[in-house]
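Excluded from the complex is one protein chain; the other protein chains are retained at their positions.
Letters are used for the chains, namely A, B and C, taken in the order the chains are written, and counting of residues starts over at 1 for each.
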Amino acid sequence: MDRRKFLKATGVAGIAGLAGCSGGPTESGSTATEESAESTSESTEAETTQESTASADSEVNVGMVYALGGLGDKSFNDAAKRGIERAESELNVSYNEGQPSAAEEFPTFQRRFAQSQNPDYDLVCCIGFAQKSALQETSKNFPDQKFMLVDEQIERDNVASYVFKEEQGSFLVGHLAGLLTNQQFEAGAGSTSGDSKKVGFVGGFEVPLIQKFQAGFTAGVEHADENIEVTSAFAGSFSDSAQGKEIATSMYEDGADIVYHAAGGTGLGVFQAAQEQGKFAIGVDSDQSQTDPNYADVILASMVKRVETAVYTSVENVAEDSYNGGELTTLGLEQDGVACVYGQELGSEIPEDVKSSVAESRQAIIDGDISVPTEPQ
Amino acid sequence: MSAGTDARRTVESLLRRLVALSGVERLLISLAALVLAILVGAGIILTSGRVATCTQAAAVYFGLGFCYDPLEVYFVLFNGAFGQPFNPGIMAGNLVNPTWSPFTGPLTFTGPLLTTALFTAGWNPLNFSVALTLKETTLLIFTGLSVAVAFRAGLFNIGTQGQLVVGGLVTALVVGSLVPVLPGGLAGALLLVPVGVLSGAVAGGLYAAIPGALKAYADANEVITTIMLNFIAAQLAFVAVSEFFRNPESQVVETAPLPGYATLSSVVFPQGSDFSLFALAFALVLVGVIWFFLERTSYGYDLRTSGIQPEAAEYGGVDAKRTVVTSMMFSGALGGIGGAVWVLMVMGKWQTGVPALGFDGITVSILAGNNPLGTIPAALLFGTLKSGSLAVQFETGVPKQLVGVLRGLIILFVAMPEFFRAIGTNVVDLDADDSKAVATDGGVTGGDDE
Amino acid sequence: MTTAVHLDEITKRFPGVVANDDVDLTVERGTVHALLGENGAGKTTLMNVLYGLYRPTEGRVVIEGEERQFSSPRDAIDAGVGMIHQHFMLVDPMTVTENIVLGNEPRKWFGLAVDREGARRDVRELSDRYGFDVDPEATIEDVSVGVQQRVEILKALYRGADILILDEPTAVLTPQEVDDLFRVFEELTDQGKTIIFITHKLGEALHAADDVTVLRDGKNVGSVTTADTSREELAELMVGREVFLQTEKAPSDPGDVVLSTDGLTAEDNRGIEAVSNVSFDVREGEVFGIAGVDGNGQAELIEAITGLRKPTTGTVTYLGEDITDAPRADRIDAGMAYVPEDRHERGLVMEFDLVQNGILGSQHRAPFAERGNIDWNTARNHAEDIIREYDVRPPNADADAVSLSGGNQQKFIVGREFERNPDLVVATHPTRGVDIGSTEFIHDRLLELRDEGKAVLLVSSKLDEVQGLSDRLAVMHDGEFMDVVDPQDVTEEEIGLLMAGEHPDDAASAAEADAIADGRGEGTSGSRAASDVPSDGGER
Partner (left out) sequence: MSTQNTLTGLLERDWSYRETLVGGAVGIFVTIAVLGLLLPESLWADLFGIITERSTLSSALRLSVPIVFAALGGIFAEKVGVINIGLEGLLIVSAFVAILVPAILGPTETTLFIPNLWVGFAAGILASVLFSGLFAVVCIRYKADQIIAGLAVWLIALGLAPFAATVYYGGVNTENLGTSLPTWTIPVLSEIPLFGAFFSATPAVYAMLLAVPASWFVLNRTSFGNHVRASGENPRALDTVGVNVSRVRYASVLLSGFLTGIGGAALSLGLGQFIGNNQTMVNGKGFIAIVAYLFGNYNPIGAFGASFLFAGLEAVQIRLQQVPGYAIPDSLIQTIPYVTVIVVLALVGRTRIPEAAGEHYESGDD
């Protein structure tokens, strides 16, 4: 994988605002993709009138199958959507998307795109590890269809797999949290007391992928100071922000200064708790101080996982006829596939010495001087 | 007297006689509920079509542009569920020749009526969408039967979902543990699939025995216990799999995949369509068996009697408590079979996030009037809706949750037969010459004459 | 004397039925007026018209000289009319006071809250004024039926009723409670209230009313003053023909013991002992009757015998076998037929047609079932046989049980049970709600069964029925057998006293003195409260 291409891709963070209520169709006929919700015009007459903008004049057609959390999670799925939106605006790509609401719908959605003749999809992006087993079957049944899969690997010529070293990025935000909780720090709407030695982690489900976040984070905190306690809890859901709020509140009230979440939509509750309690939080997957600016005043940083880059790159590969089917692309700190991105609002207030320590450990990980565990100790 | 009134009268008397038959009345009410739900659904589509944003109106009604066109949505819903048997072109305003009028020529399919082919050329009924529809239908027949059997026994089994989860899990575990010790291939399939279904049935039945026994011996309301047991089943199955039976290869909390021969494979339908004609055939046979059981056997009589009137059942020598437990187990076993089929036919393993087939079973059973035979059309309807909803989302942009709304509306309208009776009586005066025997005191039939 | 109520040519039609046909009724203020008639004569309908529950199809309602149009009971209440229904309209878990003030609660705190103290005070005052002994704080479900009835009356009085309508007020009372009720009537009329009560018991009408109006088939067939009439006249007015109900009955020839209980004790649904140490035998070829006011343990006793209730102690022996713990199904198998007390709850599955109901209890047995499969053709023939032999109308085996009238439902149950070829027939209230012709028929069939050598256990609250049919008669009170008597050798007064829990010997003088003081001694015997009209006619 060409590293430069990735850097180029990550440079842009075009976020399309979601639809507002404008009351019925805008008769202008302009391409409304930037403005509109996905459930609107571009797909309205796709199959029936065969003149959808999506297919007629684009070089590349892409089908997106999102993970179960659904769009609007401000992290994982929204990141994937940013990737395809960018591809759309830069690469003469058009796309169609599906939001499955149950695991058993994955094959249906994958297949719909794979077998569609009109338009004929050049690439089907499958977001999320949960799609693996469904895609194994689908990719077997449609050997001529190109697929890409995020967060899991399938060894088949028509599947390009992208996985991330979440533990590496999590290590950095853990290191950051460990350093900040040990000092008196005040910024935005939050503050750390300096005397507490506690930080928290909120996970969605207790599954290996999320445990990678947890393990990296814990290791990072310990790297800063072995005496800091990391309390962890799982919400049992990627979309229960009320539960996330309760968990985070209990952590803050219990003395934690900073809580890191790897819980999709559940994490929104973590930010809210941070705001109410006047403490800090760390986002995940996207730069959440940007995707959810309401909470920018408590988001210290985000463990960005460049799903959008994976999506964009895979589309670009197809557009440039360099599809890397059968390959596994592993994206760690080195490839800038994961990163610790400081918050838009608070980033500038974080002490430089902290930032440089974090930068050092980043380099140490890249150099192999620090090895980050992938399972909780 | 004109011929028109005569004809009207004939129709009226026909209707009246039809409505007098309770079974037919049920059917009519179900159909009326369906039609009304579709109409209300159209209203919802139009309204949301005003709110949504799009560049080009899908339809213009009353001079207003709408992003969604209900006619199109319903057409796509149906057409999508069966893999486009009809030519989508007919929706583009070409179906009826606008220049045709009753005075210009006869109404024929080859004549001026159609400008576009009605059917899609080369449509193959054995397509993926049909398989998807039938897959849902098959699963819903099992859960619908499960709920219906309990309903007939006077029990509101909301716990089919939990029984399905448990049944499916046990099926996956039993088959998974037998795979290494049994031969592969057809011989293995002939052994493993029945054993899997059986173990699912047993597990579902035993899990349902809990609320049954609680109802019979502790007088605990089964509606509440089954709701609670649904939550418990989901959580326990999750823990069991994630802690003990986890497929180490996977990020998802799921059991190890079963080998292809140990599952119900697609027969004539495309590979990977997760539908097996064997399962559908099994479901249909089961419908017949249960219908026979309920209507033609002594135990079926016991079950129905204790369902309608437990005191009368006891009077008739039925052990009420035992019947509660056994009918609950029976119902749970059917739910467990649903889980087994889900595992063996759809997933090939057990995985968290089991779809809400059990809840859908409640709606199927209600629409079917708790009649086993009725579950077939009801399951087909909901299967069509579910499968078509994906097409709707893809092709028209209308969110597939619309189908959830339609489902609720259908159930709501089925629940209020009085509404349709009231309408029916306005249209056709049913009581006109239908002098019902009414006891003189207060018009209460069947009351004491004292 | 002024007219309190005048119903002028009232006609009330229901779809297909004329319940009241051109009925006139005049009631003077301060009198007790009995509305007499057979079941289904239209008495209750007429009173529901007066109470505003029904609107008359034709005719006028005049209260205190003023024509009224009632569109709801509220209007009737406003006009001073109160009604005490046969089934009490009380809310069981609420207190006496809450029930009495329901819908007219005194308020406090600017109408925000109920003035509970004031309500209690009002109720106590009202209760004292008419000499009712009612605890305002008691919960309805904890007080006796007699007290509940008084609460109903208080409810009407609380709303300012001057005209009280009582629908079959004595049906659920013991003879003593009936006497109390009639004393209340006097108290009320003394204070200027007007009372109309519905009854089908001629003796009651004669005894307690000043005037009697007789309804038959929805028509007024005569209004008379009790002073100027006789039992014979009333009976003929009511029935429209002379009735000879008393069945000619051969002396019994008892054989072996079929059923016996020993020290049987059972609890009711609330866990309170309802049957205490009851021992008796029923033999082949005899009718063993159990008399008693409803609710004295008869139901629980029968359920313990038929297998619907587990006795706490004691044994039940049937055909020489201990069946105390045998399931109900075994008892059915062993030839125990049972006409249950409550046909809507137990005797019939209301949503089933008669074909299905015809095999209730036999669903596992030949000839209806073979190896678990039901032969519906045989079942249909069976149902049609019952319908024919027991004159069930309409004669349609496909009709749902719920669509039949009460009498026809009962006939179908009786037919089903009697046709079982049983060794023992347990019949509880077999003629309740059944017309006179069918009552005769059922009585004949019972005696036929007896003469065939079957054992019959009969429970009825109709004293004439148990007394007339039984060969031996037990009287039950408060869960115990007061005595087992020869029904031929005992007067209705004696049975009445036993039913009230008093041994005639023990309390002879006091009770008899009471009875005489009450005027019970007047006229001939056999006119007791619990007796039924047709038999009265028949005895004459």
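We adopt the following convention: a residue touches a chain if its C-beta (ideal position, glycine included) is under 8 Å from a C-beta of that chain, and two chains touch if they have at least 3 such contacts.
Please read all numbers here as calculations on a predicted model, not as lab measurements.
Student: What shown chains does the left-out chain touch?
Tutor: When the entire complex is considered, the left-out chain reaches A, B, C.
Student: Using the definition of touch stated at the top, determine which of B:L126, B:L182, B:L206 or B:A220 touches the missing chain.
Tutor: Looking across B:L126, B:L182, B:L206 or B:A220, the contact with the absent chain belongs to B:A220.
Student: Of the residues B:S30, B:Q163 or B:T363, I need the one that contacts the missing chain.
Tutor: With B:S30, B:Q163 or B:T363 as choices, the missing chain is touched by B:T363.
Student: From the listed residues C:G65, C:G103 or C:P251, report the one that touches the chain absent from this view.
Tutor: Here the residue in touch with the unshown chain is C:G103.
Student: Who touches the missing chain here, B:L36, B:A52 or B:A208?
Tutor: Going through B:L36, B:A52 or B:A208 one by one, B:A52 is the residue touching the chain not shown.
Student: Using the touch rule from the top, list residues of chain B that touch the missing partner.
Tutor: The missing chain touches chain B at positions 44, 48, 51-52, 156, 210, 214, 218-221, 223-225, 227-229, 231-232, 235-236, 238-239, 242-243, 362-363, 366, 399, 401-409, 411-412, 414-419, 422, 442-443.
Student: Could you please point out the chain C residues that touch the chain left off the display?
Tutor: These residues touch the chain not displayed: 14, 51, 53-55, 72-74, 77, 83, 85, 89-94, 98-99, 102-105, 107, 112-114, 116, 155, 159.
Student: Residues on chain A that touch the omitted chain in the whole complex?
Tutor: The missing chain touches chain A at positions 18-19, 21, 37-39, 68-73, 99, 101, 200, 206, 231-234, 236-243, 245-247, 249-251, 253-254, 265, 268-269, 272, 276, 292, 294.
One rule holds in what follows: only the chains that are shown with their structure count from here on.
Student: What chain sits nearest the middle when you go by CA atom centres?
Tutor: B
Student: Suppose each chain is reduced to the average of its Cα coordinates; what separation in Å results between chain A and chain C?
Tutor: Going by mean C-alpha positions, chain A sits 77 Å from chain C.
Student: Indicate the whole-number Å distance between the mean C-alpha point of chain B and the mean C-alpha point of chain C.
Tutor: Spacing between the chain centres: roughly 48 Å.
Student: By the touch rule stated above, which residues of chain A touch at least two different other chains?
Tutor: Residue numbers touching two or more other chains: none in chain A.
Student: Show me the residue ranges of chain C that touch chain B in the complex, using the header's touch definition.
Tutor: Touching chain B: residues 14-17, 19, 39-45, 48, 86, 168, 171, 200, 218, 308, 327-329, 331-333, 338, 340, 342, 344-352, 356, 359-361, 363-364, 369, 372-374, 376, 394, 401-407, 409, 432-435 of chain C.
Student: Flag every residue of chain B that touches chain A in the complex, lowest number first.
Tutor: 49-58, 64-68, 72, 76, 88-89, 91-92, 128, 132, 242, 250-254, 257, 270-272, 274, 346-349, 351-353, 355, 390, 393-400
Student: Per the contact definition, I'd like the list of chain A residues that touch chain B in the complex.
Tutor: Going through chain A, the ones touching chain B are 19-32, 35-49, 68, 96, 98, 101-105, 107-109, 111-112, 115, 129-130, 132-133, 137-138, 140-141, 151-152, 205-209.
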